[in-house]
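The complex appears here minus one protein chain, its other protein chains still in place.
Up next is chain A:
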């Protein structure tokens, strides 16, 4: 029997979700082992609470105002730092900055269309270089004779966003040619790609790529964008390098083609530049900024300080937010911020679980009443 599609759908999503899950699990274990008792030391003043330090005797309104003020100041600080980074990149002074960024915390973006990260991304695109950042990339590797894996997600949801009719569409000739012999082996490769720096030989260099394995240290901002109309955080992007296949697939479904036309030329060029001719490793990987990992883990760690139930609820909320973002990504084909949906869902679920679900479930479970 031929292998069914169930073997291969969703590889990229799982390729991104499993490291996120592992990271969260590590953070939860660390939190459980390090803070069993409540913290009695006075809270240290950091960038996150420059303006207002929470005191238990303040009223709720005061605390809320203080929190908002803290958040505003924090965003301003981060915006200033990111603009500084853009300036340095513009004048090609980012050499020392790479080392600094390995130990720096993270870069959060401003939501304005003229925001600094948008400029950064555009500059890096115009120079056709990698961003000076740490990003995480999950890329399925496929053998040369079958290159369909990477974009199964877009095809799947491209099919769905049409009016639902199931028709056999004519397959173009050269496409059949490239798929003969077709055993597909998909190995989701997990690599951390860093900005191109021949001096950094910490890891392996992959053939035809400028990526290296390096430890997941420090934070960074997101990957490339294939269009520049979204002005917020560019942390998740789908890059596509199998240029010849794009042409063939444009005949398959009009919806996929029209979406691809905007981004196809750019990625086609990039594909040609990077690999020369048709690559052996057809790659359309998903990239996730390491700052996103950090924020997800921070939220789950905070939930871990309360209870295991909140941990599980926040984990599910974040993972489902990430899944929604990835699906949206394959539909929109633009760089998307990975944080909003996940963090919003995570916070909502945390409070719902803590306020609503816990009395209910603990009340029934301690009475050995289950359903």
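Keep this in mind: a contact is a pair of C-beta atoms (placed from the backbone, for glycine too) under 8 Å apart; a residue touches a chain by one contact, two chains touch by 3 or more; residues count from 1.
Keep this in mind: contacts and distances are computed from a predicted model.
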Chain not present in the shown complex, as UniProt names it (candidates "Gamma-secretase subunit APH1-like", "Vacuolar protein-sorting-associated protein 25", "GPI-anchor transamidase component GPAA1" or "Geranylgeranyl transferase type-2 subunit alpha"): "Gamma-secretase subunit APH1-like"
Selected residue (touches chain absent from view) among A:30, A:68, A:308 or A:344: A:308
Contacting the left-out chain in the complete assembly, out of A:88, A:316, A:332 or A:347: A:316
Absent-chain interface as seen on chain A, which is shown: 1-11, 13-14, 17, 148, 152, 155-156, 159-160, 164, 166-169, 171, 252-253, 307-309, 312-313, 316-317, 319-320, 323, 349, 352-353, 356-357, 359-371
